[in-house]
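Here we show just some of the chains, and they stay where they sit in the whole.
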Amino acid sequence: MKEIRAIIRPEKMEEVLAALEKVGHPGVTVYQVEGHGRQAGLVEQFRGREFRVDLLPKMEVRVVCKDEDVEKIMQAIASAARTGEIGDGKIFVYEVIEALRIRSGERGEAAI
Amino acid sequence: MESGRFYSGKRVGPILSAVFLLGSGMALAGDPTGAETLKSDPGLPVDYVWVLVCGFLVMFMQAGFACVEAGFCRAKNATNLLTKNLMDFVVGALVFWAVGYALITGTDWKGLIGTSGFFLSGEGYDVGNYLSFFWQMVFAATAATIVSGAVAERIKFQAYLLYSIAITGFIYPVYAHWVWGGGWLSKLGFGLGHLDFAGSGVVHAVGGLVGLAGAIVLGPRFGKFDKNGKPRAIPGHNIPLAALGVFILWFGWYGFNPGSTFSAHHLRISVIAVNTTLAAAAASLTALILVLAKTRKFDLGMALNGVLAGLVAITAPCAWVEAWAAVVIGIVAGIILVAGVYFLEAIKVDDPVGAVPVHGFNGLWGLIAVGLFADGTYGNYAIEPPFVKGLFYGGGVDQLIAQVIGAVALFVWAFGAGLVLFKVLDLVVGIRVSPKEEIQGLDLFEHGTPAYPEFYTVRR
């Protein structure tokens, strides 16, 4: 089993979820995060005083799936999340060594 | 204590205006001290207190609009909406002082427009004239701020500032002159002329219909309609803020309506307060029930809009009807509201907070209601006859006709002027923010200040 972790633009969330739906994902968990990569930060201001904000709001999407589905899901996310401009985000993949479905107690791939 | 004395503009126009100037002890140079005015009518203090306190309440409605609009839109545009609500009052007050007030109450030119009294200067420096200005100013600002809800979440701030100047400096004053400044509508040969007690039409329908024009020219927000054109909900981000705003507006409306007698000597103010309450309640309950029937849920958003719909509808007739009629007017207002919300979505107009059905459609309904329910117990800002009578009380269709004519004129003027204004603004400065700005929110791009910088929010 693998975990796919994609950090994307918040405004791409809906499209990514739709893409996952289409490609058939087993389940997905979403995080509100802030990130900083190559994308330039923002200048905000308060009562006349400007300041830089380096951490920009991002969404993180995590899917645990079978090994054979990794590529398909990665591609689905990537193509839904792409704008071509700096700040599109990244996808990382991790090994998952065990899974358990709380409701039924199933283990392993059956639990995903 | 005769009515309309020191409030000539709204009541009786330029001819009686002269009478007023003399009658109120205001010499040609005005009475800035107020001593002469007081001597000429020692009963005035209570009227001044009444009008001022009610005017303060109307001013406080600005807070209500700010809360409702910010609460009913998304967090990413909250600073923008608050800035717009603040600035339309700020700019509106200054423009209205310079120009707008003169266009309403100045010497009439062919029934179309007032032409004197700019900057409150010269003989305008008079306690009675300042009182009248204060009252008219908070009303003008109300009309202005209504529009911001209809054009929310996508208009450029600069364009909104220009719009604010146009509505308080021209669009609103011209129509207000027609009805309250001795213009042609006030002199129609039907009934007692076109009547609009506290401004269902002059204030609310004008605001609502200019807003409709703005919403049409701007087009819907990104995401309001899906690829198949089906409308999608874009929920407001802060329902408690919106609810508080509605309570503030309801509170402020007790200044708006009862205060429009411009005299505490009209004890009719008690009837107006009751009617205002009952219409709001009836409309809100109606809206709640209608949506309940559709979705099986008690929809607070629509019930809040319902309060406002009822308040708008009763604003024109409030002085001329009795309690049961106020309830009926409110029920109809609730129906119009709910139908109006769905209707606008059906024709693909995006009105984020419901300003058009609330203020536009129900403002027109309020005008018509005068012609139906007026029961002959109150006159044209007067407690002496002639009294206003509508169809259901044996007054025939005369007053109704005057009301319909006024409503049509209003629609043509406000919607037309609004269309022209927003089209011209679009050509000259552009009125819509870029898609990127719209998606990331106007707060960051126009103001640099997110509304809740420490809170984690989903950016919808």
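Should a chain be cited, it is by its letter among A and B, assigned in written order, with residues numbered from 1 in that chain.
Here is the rule we go by: a contact is a pair of C-beta atoms (placed from the backbone, for glycine too) under 8 Å apart; a residue touches a chain by one contact, two chains touch by 3 or more.
The shown structure was predicted, so the numbers you read here are calculated from the model rather than taken from an experiment.
Asks: Just one representative per chain kind is placed here; work out the formula for the complete complex.
Replies: The total chain composition of this structure file is A x3, B x3.
Note that in this section only the chains that are shown with their structure count from here on.
Asks: When the C-alpha atoms of chain A and chain B are each averaged to a single point, how far apart are the two points in Å?
Replies: So the centre of chain A lies 47 Å away from the centre of chain B.
Asks: Touching residues of chain A toward chain B in the complex: what are they?
Replies: 10-11, 32, 42-46, 50, 57
Asks: Can you list the residues on chain B that touch chain A in the complex?
Replies: So the residues of chain B in touch with chain A come to 439-440, 444, 447-450, 453, 456-459.
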